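Heads up, one of the protein chains got dropped from this complex, but the rest are sitting where they should.
Chain nomenclature is as follows: A and B, assigned in order of appearance, with residue numbering initiated at 1 for each chain independently.
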Amino acid sequence: MNESDTQEMFVEVVGAAEGFLPGQRLESNLLWALPEAPKLIEARLFWRTRGKGTEDAEVVDSHRIERPAAAGKETISLRLPEAPYSFSGRLVSIVWGVELIAEPSGKSALAEFVMGPDRKEVVLNAVSNAPGT
Amino acid sequence: MAPQASLVKGTGVVVRLFGTIFFLVFFAAGLAAVSFIGKQWWTGAQPYRWSEMPATVLASRIESGPERREGSAYVQYRYTFEGRTHVSERIDVDDPHPNGEEMLAFVQRLTPGSTATCYVNPKAPHEAVLRRQSLWFGLVVLFPMIFVLVGVAGLVGLWSPGVFSTKRPAPVTAIARRDSRNRGAVYFLFGIFALVGGVLTYLFGVLPLVEVVSSRGWRETPCQIVSSEVRHHSDSDGTTYSVQVRYRYRLDGRELQGNRFSFVRGTSSGYESKAQMVAKYPPGLRTVCYVNPKDPVQAVLVRSLRWEMLIGLFPLLFFAIGVGGLVWTARSGTSPSRLRSGPGQGGLVLAEAATGPLRGPGGKSALKARSTRLGKFVGLLFVCLFWNGIVSVFLVVLVNEWMRGQGSWFLSLFLTPFVLVGLALLVGVAYQFLALFSPSARLTLSASEVRIGDVVEIEWRIARHWLGVSELTILFEGQEEATYRQGTSTATDKETFYRDCVVRTNDAGAIASGKGTLRIPPNAMHSFSSRHNKIVWCLNVKGAVPRWPDVAEDYELHVLPKASV
Partner (left out) sequence: MLPARDNPFAVHRVLALRYRLSAVEWAEVFDCWEKLGRRGAIVGPHGSGKTTLLEDMARRLEGDGWKVVWVRLDEQCRSLRAAVEQGRAPSFLATGGKLDEREHEFRERRCVVVLDGAEQLSRLDWWRLSRRLRHADGVVITAHRPGLQPTLWQCRTDPGILRELCAELGHPLEMAEAEALWTRFDGNVREALRWLYDRTAGGCVVTSPAACSASA
C-alpha cells in the first residue's frame, strides 16, 4: 500500500506484493520532486502497531541523503530484522513499511509491505493446533 | 470472548475529604512528637558544648522520702571554673535527680571524696552536670517522622496525585526508566523502618543477650535480699509491671547494693508471673548474685536466658521489612524488565531477567512464576502492619474512651471504614500466609529456548502435594494486550487468541509429577512487547486444593521467532 502527502514524493518497495522473509534485504525506489531543495531526504524502515491500543512505532533502519537536489531518484537497500513479524490479531496488528520524508518541510510518502515466515502476515485467528505439527 | 479491561480510577471528593482529615491528624501528631523529641534532644545536647572539668564528690546517695522521687539519685560535688569554686547537685541537664535502675550503680561509683568529671556551662559557670545524654537519642525522632511522612505523602497524594504516581508505561526500548524522585522516598521510608527496627532490636533483643553471655565471667557472690516487690507502672495504655528487688553484697571489703534482677529491660503486662518471681526472693533471704569483677557496682541476681528476652526480638520484623524493602527497591530498579536484543534483530524486544527462563543442565530450562507468593505475602503483610499499626493507635484510644464512658460517636464512625479495611487486610494476610504452604508447581522445559513451531516436553512437579491437590490443570495460552487512554485513566484490554490444555487430571500420581507436550503453533506470532501493545505466551497452572487456597500461578514463556535459515 502506498500513501503520499502530495504528488511530490513517492516510495516503492520492490517485490512488496510477494512479501519478505525475516532478515531479507529489500530494495526501495525513492522519487521526489519538490519546489525547492530540502536539507535532508531520509528513507526509514519501520514497523508500527494498529488496532485498539495506542500506536507504537519503531524505526529499525534508515538511509539519509544529505543536501539532495530538489528532484531526484534513488534506489536503496535496507535489511529487515528477524522480528517482529507482520501480524494481525483482534486487538493488535503490526505493519511494516518504508517512509520517505523530506526535511524541513516534513512532506512524506509511505509504502507498506508484509514480512513474515512464508512471506505472509501471521493472522492470529488462524492459529491452530493441528495434530502432528 | 469479550476482552478484559482493567481501569485505574481517580479519587472522589468524599474520599479526599476524609483522607485529608485522616492524614492531617497523622501529620499533626507526628509533628508534635518530632517537636517534643527534638526539643528534648537539643536540651540534652547542650553539655557537649560545655567545658569538661574535674570535680570532687561531696555526697552521694539514693533518696527516699516525701521530698524527692522514690529511688532518685542525689550527688553533691565541688568544682573550680576560672578561679571560682562552685558546688552543684545536678546530675543531668534535664533532670537534676534522675531515678532509674542504673542510678544505684551510678551513685555507688561516686563515693564521697572520689573524683568525677563534670561539664560546666561557660556562659553560666554555676550550671554544671555530671552526665551527658547520648546523642544517639536523636535517632528516636525518626519514628514519629514516619507519621509526618505518611501525613505529608497522603495529603500530597490526595491533592497532587501525579507526584507519587508510579504508573508509567514501559518504554519500547532498553531499560525501563527509573523515577529517582519516587525511589528516593521509598528508600527513605524503608530506611526508617530498618533503622528503627534495628535500633530497637539491638536495645531490647541483642543487648540483653550479649549481657547474658558476658555475665558468664561475673563472680558469684553471696548476697542478702533487702526488699522485693512488684512495681506498678500506669499510663494511658494501661498498667504494666516490673520486678523490683534490692540486695546487699560485700566485695573487696566494700559493702554495695544492687537492684538489677535480670537482663530483661522494660516493663510488661502479666502480674502473676512477676509476683511468683518476687515470692522466691523475700526480704532477708540469703542467696547469691553475680558481680562484674571489672566494675563491682554492676551486679545481677538472675543471669540466665529468660523467655521474655525473645519479645525483644519482635522489632526484628520491622528491621527485616526495612532491609527487605531496601533490597527489593534496589533490585527492581537495576533489573531491566526489557532488554534490547543484539544487532540484526532490529526492534524486537525480548522480556527477560525478572520472568525469563532459567538455563538448566542439558539444555533444559526451569520457568519462574510471574509473581511469587512470598512476594505477595510480604507485600500484603507490610501494608497490613503499616495500616493496622497506625489504625490501632486510634482504636486503643477510642476503646479506652468508651470504657471510661467518654466515647465519641464521630470518632467511632470515622474510624469504622479504616478498621474494616484493616480487618480485610488481616484476612488477606492470613489467606496469603496459608497460600505460602499451598502446593507449588515447578515447571521445566526440555529446551533452553522455545521458538515458533517447536514441540517441547514440559515436566511438572508439584511440591507439598501432601496438602492434596484434587485436580491439576495446566493451560498454554497466547494473549494480545492493547493499552489505551480512557479519559484521564489508562485501560488495558486482553484477548486470548490461543489456548491449549497441556494437562487436566485428577489422578494423584499424575498430579504429583508428570510430563506433557507443549506445541507452539507453527503459524503463530512470537512474543512481542512495545509500550502499548503486547503478545504474551504463558502457562497457567491451576490446582484445586480442598479447604485451602488453590494453586494459581502464571509462568511467562518467551517464544522466539523461527530460527533464520
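We adopt the following convention: a residue touches a chain if its C-beta (ideal position, glycine included) is under 8 Å from a C-beta of that chain, and two chains touch if they have at least 3 such contacts.
None of the values given here were measured: they were computed from a predicted structure.
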Contact with the hidden chain (one of A:G53, A:P68 or A:G116): A:G53
Omitted-chain contact residue, chosen from B:Y48, B:F137 or B:W159: B:W159
Which of B:E211, B:E481 or B:D500 contacts the chain that the document leaves out: B:D500
Sites on chain B contacted by the missing partner chain, in the whole complex: 1-3, 8, 159-163, 165, 167-169, 484-490, 495-505, 507, 509-510, 512-516
Interface residues of chain A (partner: the chain not displayed): 50-55, 88-93, 95, 123-125, 127-129, 131
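We take it that only the chains that are shown with their structure count from here on.
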Distance from chain B to chain A - Cα centre to Cα centre, in angstrom: 55
Touch list for chain B against partner chain A, complex: 3, 172-173, 344-348, 452-453, 478, 480-485, 493, 495, 497-498, 500, 519, 521-526, 528, 530-535, 561-562, 564-565
Of chain A, residues touching chain B in the complex: 21-23, 47, 49, 51-56, 58, 60-61, 79-85, 87, 89-92, 94, 117, 122, 124-129, 133
